[in-house]
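Pasting in a structure now, in structure tokens, and then I'll have a few things to ask.
Shown here is a partial selection of chains from the complex, left in place.
Labels for the chains are A and B, by order of writing; each one numbers its residues from 1.
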Amino acid sequence: MNGNTFGSVFQVTTFGESHGPALGAVVCGVPAGLKIDESFIQRELDRRRPGSGIPGATARRESDHLKILSGVLNGVAIGTPVALVIENSDQHSSDYDELKECFRPGHADFTYQRKYGLRDWRGGGRASGRETAARVAAGALAKLLLREYRIEVAAGVESIGGAKCGSIDFSAPCSNELNALDPEALPAMRAEIAAAAAALDSVGGVVRCRATGVPAGLGEPVFDKLDALIAHAVVSIGAVKGIEFGAGFGAAALRGSENNDPITPEGFATNRAGGVLGGISDGDALEFRAAVKPTPSIGIAQQTVDLKGNAKDLTVSGRHDVCIVPRVVPVIEAMTSLTLADLLLIQRTRRI
Amino acid sequence: MNGNTFGSVFQVTTFGESHGPALGAVVCGVPAGLKIDESFIQRELDRRRPGSGIPGATARRESDHLKILSGVLNGVAIGTPVALVIENSDQHSSDYDELKECFRPGHADFTYQRKYGLRDWRGGGRASGRETAARVAAGALAKLLLREYRIEVAAGVESIGGAKCGSIDFSAPCSNELNALDPEALPAMRAEIAAAAAALDSVGGVVRCRATGVPAGLGEPVFDKLDALIAHAVVSIGAVKGIEFGAGFGAAALRGSENNDPITPEGFATNRAGGVLGGISDGDALEFRAAVKPTPSIGIAQQTVDLKGNAKDLTVSGRHDVCIVPRVVPVIEAMTSLTLADLLLIQRTRRI
């Protein structure tokens, strides 16, 4: 209930502000005996790092070097909490001095002030996208567990602004800087970002995610359905404004005979359910799409108010991305992996 | 983590199967001194009841009579758990005998069997939509708390199949049997349902929800954002396959300058955020849309398998609705109210 913890058995608690000394995650419930490949966790963090050739990417350069403080001995989890720390090194807090006294539209500045009566104005504080580095580090631990069960979680960019993938290939994202699911859509996507950058503006998009190898039976009835937990996990990522499973919003316009997946001796004939029936995984691939809003930080002047409520025009300085969508991809994979790892362990307790 | 509990301070645990003796909810954390209007809870239950004039509605007739077993003395909450019980009276379990040995497409039959190694095949067991009566009863308690703060939660049907509301009026649903947000869309909506019924099929739709009077500051940073918790709450309703906040999936195609809500001394100039910034309520109305799939129970023969994995053609008998969308409306209100009531109480602990 404190907002900084996710999961129940495989459980992560994160901490850290954008411009504080460090970010981190404490992961409890990692099963003893799990091999911890530290270089894999670092590679996952590197996938989330800014500035890897994307036009209009933030100029902040963080090494995101991972330190493991506990829970691992000789490369193996010992059952105690795995504490992961990532130091902040490239803060330019003074860039944000102007924001101390006013609120950026589309950001959490206004709401943190109203919630707490004060806030860390430097780079968004805890509400910064930088917070997701801790999620990715913890999610990498979850992926290591899932791999023992041959469960693979992959995500990619389906659209940026009006540029959409014509086909979907989950092996494509790792080979292009936009994490796009269709390499043929890359020119149009790059053009969307370049046009937004030229206009001192930003642009949103859609990410699609698929988990394969998920055994039937994961998810808990009623409130903690697999799709409910994935929705919780994914919508908790700052920029995500919507999620849909399988046929999703499209299902609302279908008839039951069109939407039901026929069951055959060889498995489901289709997967309009997105791999979830009654909130429990059905053995087919888990599939969902998430809407990512355009970065609220833009170079165009916007109407806002200051701490005293006076009207003010604001042009956001500081360093930020024109398009955050490609960087959300590893974060969505991380949240999906954390959810599945937790449900996988819980399922061990469900039968006599 | 057991799936039957939602919330942390204002917290509900539900129980009950469709064809067992009773359903119920135990609501903990109801603040002492809250006036408990029992007839209001009953009215909310009545809104969810089947068969109120909707074409193709299930023939099951339940009185859904509420009993309060604890936690209330002389019409006032005393701080202890409020236990609510609703007896099942109109079960026709023998209708489901055929389903003991085979799986209905689109239902939880298959996944419960895989999760638990056995299942209650009678009317869907715990996965039945009947489970939502307990949510509505608990949600009514939450609404009573919210009203003390002048927070109102209202939902309505935006579309059924291809029939969509032209305008949105949250006072409209209470005056039509489909809970539609635009009375002018009623003829088209009724026609969609009638056509599906005639085809022995079913049809889905979209529900829109709005909460007004929500103070700024509700929601917890990072994992338990207001929108993440609402997504969890709403997607946990059986038939819901997607959710979006404010501009939602539409935001993915916008520029930042189009999507950010300008802040003025009088408040936000627009509400594309849906009332949530950085996962915390901003004082504007909370707004979201949910996709509801068509009822999986249809009278058309479908491909499926039996317990031994052999192919089989199934025509679902039993009693069920052709269109579940209007009945989801009070359930979405209930889940939204439970989430807000919990966050409202938690917020009391956040400042020194």
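Simple rule for what comes next: contacts are C-beta pairs under 8 Å (C-beta built on N, C-alpha and C of every residue); 3 or more make two chains touch, one makes a residue touch a chain.
Everything quoted here is computed from the prediction, not taken from an experiment.
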Given 2 visible subunits, total identical subunits the whole complex contains | 4
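To be clear about the criterion, only the chains that are shown with their structure count from here on.
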Roughly how far apart in rotation are chain A and chain B when fitted on CA atoms, stated in degrees to the nearest 5?
-> 180
Report the residues of chain B in contact with chain A in the complex, numbered from low to high.
-> 1-6, 8-9, 14, 103, 105-112, 114-117, 126-127, 131, 159, 161-162, 196, 199, 201-206, 216-225, 227-229, 231-236, 238, 241-265, 269, 273-274, 276-283, 291-298, 300, 302-305, 309-311, 342, 346-347, 350-351
